[in-house]
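A single protein chain has been omitted from the complex, and every remaining protein chain is retained in its original position.
Let's turn to subunit A:
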């Protein structure tokens, strides 16, 4: 029984497949960055912004398909545009939400037009599926090292911003009087958020990158009371989820319809939901 399960989990060929190796590397860097940036996004109340950025990116990726360039550049290009716009336009949180909501609808509309062209005029009929639900096994190997570099840049930004970012999240006036350059900090964090979300969109798909951003962070925040510990736990949850999902997705090729594995993002979402509901029910019973 156990051996049967292990045989399924560690299916033949799992460790030989270069696709799986690439997926594990990509998945890991994306999970680590999302977990760390996610903690700050949740603390700053920018979880919705994170989701919007992924949708912006999806339009860019659709455009990239149309132009025949790598979708990563579509994701990041449009994400930066949207992120910087959001950062400039919205003064108050409500203003930001409204502006984001309206631009978002427009962008998704534009994206649907792009995809209409892509699916009717080209052979890339799988484009919508790839963009919205991810394609970790199909990512072009040449892009892996670029992703790793960009994720390192993002993490470096976070290390630099750590304290001013925290202080300005608690109270901007306080941060300003301490001499924190608020505009710069908020703009740099927005850039970090864009890079994180768009690269995770490349892997898990635009619709589900939010889960990777917020899921591990929310779980970790619920369980810890020190930022350092929160970040470590968030990374741990993110990595475990990602690894399990990739392995399960590879194995699922043995399930119907045989030959094609289920999407990784399905497993990511399920595992996070499972984690979160268990932790939620335990922590609410006890302390609150």
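Everything that follows uses one rule, which is that a residue touches a chain if its C-beta (ideal position, glycine included) is under 8 Å from a C-beta of that chain, and two chains touch if they have at least 3 such contacts; residues count from 1.
We adopt the following convention: contacts and distances are computed from a predicted model.
Asker: UniProt names the one chain left off this complex as which of "Nitrite reductase (NAD(P)H) large subunit", "Putative DNA modification/repair radical SAM protein", "Cytochrome b" or "ABC transporter ATP-binding protein"?
Answerer: From the listed options "Nitrite reductase (NAD(P)H) large subunit", "Putative DNA modification/repair radical SAM protein", "Cytochrome b" or "ABC transporter ATP-binding protein", the omitted chain resolves to "ABC transporter ATP-binding protein".
Asker: Please identify which residue in A:14, A:167 or A:279 touches the non-displayed chain.
Answerer: Residue touching the chain left out of view: A:167.
Asker: Can you say which of A:18, A:68 or A:179 touches the chain missing from this structure?
Answerer: A:179
Asker: In terms of residues, what is the contact footprint of the unshown chain on subunit A?
Answerer: 39, 43, 159-164, 166-167, 170-171, 173-180, 220-222, 224-227, 229-230
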